[in-house]
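Got a structure for you, questions after.
Here the complex is missing a single protein chain, while all its other protein chains stay put.
Then we have subunit A:
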Amino acid sequence: MTPTQQLLADDPIWIIIIKVVGLFALGVVLTLFMINWERKVVGRMQQRPGPNRVGPGGWLQSLADGLKLAFKEDIMPTLADKRVYFIAPAISCIPAFIAFSVIPFGGEVSIFGERTVLQLVDLPVGVLVVLACSSIGVYGIVLGGWASGSPYSLLGALRSAAQVISYEIALGLSIVAVILYSGSMSTADIVASQSGGWYVWLLIPSFVVFVISMVGETNRAPFDLPEAESELVGGFHTEYTSLKFALFFLAEYVNMVTVSAMATTLFLGGGQIPWLGHLWSGFDNGWFQFLAFIVKTLAFLFVFIWLRGTLPRMRYDQFMRLGWKCLVPLSLLWILLIFAVRAWRQSPAGDVPTLLVAGGIVLAVVLVVAFLVPDRKSSDPEPIELGSDYPVPPLDLSVPTPPRARTRPVAPAAGREPASVAAGEHGKENE
């Protein structure tokens, strides 16, 4: 048993209840905060203030919206499959919160005199819990879309199913390298193994693949195809109103927080503060680690908002091509490379200079081959035969560049000249 598991094993029941309630509160509060923050940041990016009426600085807007949402009329569509329509929001919401339980928010602290860790459970397969929860959570979206009995919802559900399955593969492959280096799937162990250096430096390709596929996994812009407003009205939640819609919303934002927290755990050393620990030993406190963890998570959440404010939504086939033809092969190659390097390092003859020299030689050979292989000649376009008498511009049409004198703006003194020119042209046309 690791120290974390020992500390967690003797938790009394009241401390577990405190942690559960705290996790739930954290999820809800972060959701309320995120909605507001997102609207404010996107507003700032679009040169407008964003919500600024309700509460101090507009920060209570999402709370007001949430309360209003809860009191709206609950509509059940006539074509809906009643039971499935009813449980779908719950199915999407519950796993989102369960995934929260394995996140190592901070190190050892004392709560009312009881030594414990800021983490609900530390399973030996903690990383898989998050993957499992996200694969269950998508059932909520798919079933909600199907049960609504509307074509738009169904299309959104189908897209979501295909999207989450595809991107979960890339997500899982990007985690492999981290598990390999930390030698454990427990989240607390992964954080502990990064005390020498964060994996983001060591495993940059894994980090990039993880960050891209976590955006795809949470159905966020630019990958928000299941709810593409321009194509599917509202996607899977077109028919949902009131609290059920609020639950879908909550699940989406809690999922965002979860994957951001996972990215922090896997690649940014969890709650570890790299250099402040040397300045003052008090920074090793579990609560400071909690603070650092939240700050790092918020940085990822900001990237989510940033992406939404910056990138246009991708087309569906482009999105799938990115996942299957780019991210998955890239991850596989990277894992192969890591295996090779580790196998060499663990062999008796394995030393770093030989490895670097070998890597350099391989790189040089690849570069030389890449330069020697001639460029593919672009085939001449086929001659276009005109199949009809429909008027088309001539194929050898070249637009003449206007002489420099004409492009210069007309001097204000010759104010009447344009009119006369125009009149002259009209005259020519009339002839």
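Please note the rule applied: a contact is a pair of C-beta atoms (placed from the backbone, for glycine too) under 8 Å apart; a residue touches a chain by one contact, two chains touch by 3 or more; residues count from 1.
As a convention for this text, contacts and distances are computed from a predicted model.
Peer 1: Tell me the UniProt protein name of the chain this structure doesn't show, selecting from "Menaquinol:cytochrome c reductase iron-sulfur subunit", "NADH-quinone oxidoreductase subunit J", "Acyl carrier protein" or "Fe-S cluster assembly ATPase SufC".
Peer 2: Answer from the record: the omitted chain is "NADH-quinone oxidoreductase subunit J".
Peer 1: Which residue, A:V28, A:A64, A:I111 or A:L128, contacts the hidden chain when the whole complex is considered?
Peer 2: A:L128
Peer 1: For the full complex, which residue in A:I204, A:A299 or A:V392 touches the chain that was left out?
Peer 2: Among A:I204, A:A299 or A:V392, only A:V392 touches the chain that is not shown.
Peer 1: Which of A:L158, A:L291 or A:L355 sits in contact with the chain that's absent?
Peer 2: A:L158
Peer 1: Determine which one of A:I15, A:I136 or A:V341 touches the chain that has been left out.
Peer 2: A:I136
Peer 1: Residues of subunit A in contact with the chain that isn't shown?
Peer 2: 1-2, 5, 9, 16, 81, 84, 101, 121, 123-125, 128-129, 131-132, 135-136, 138-139, 142-143, 146, 149, 154, 157-158, 161-162, 164-165, 168, 185, 384-388, 390, 392
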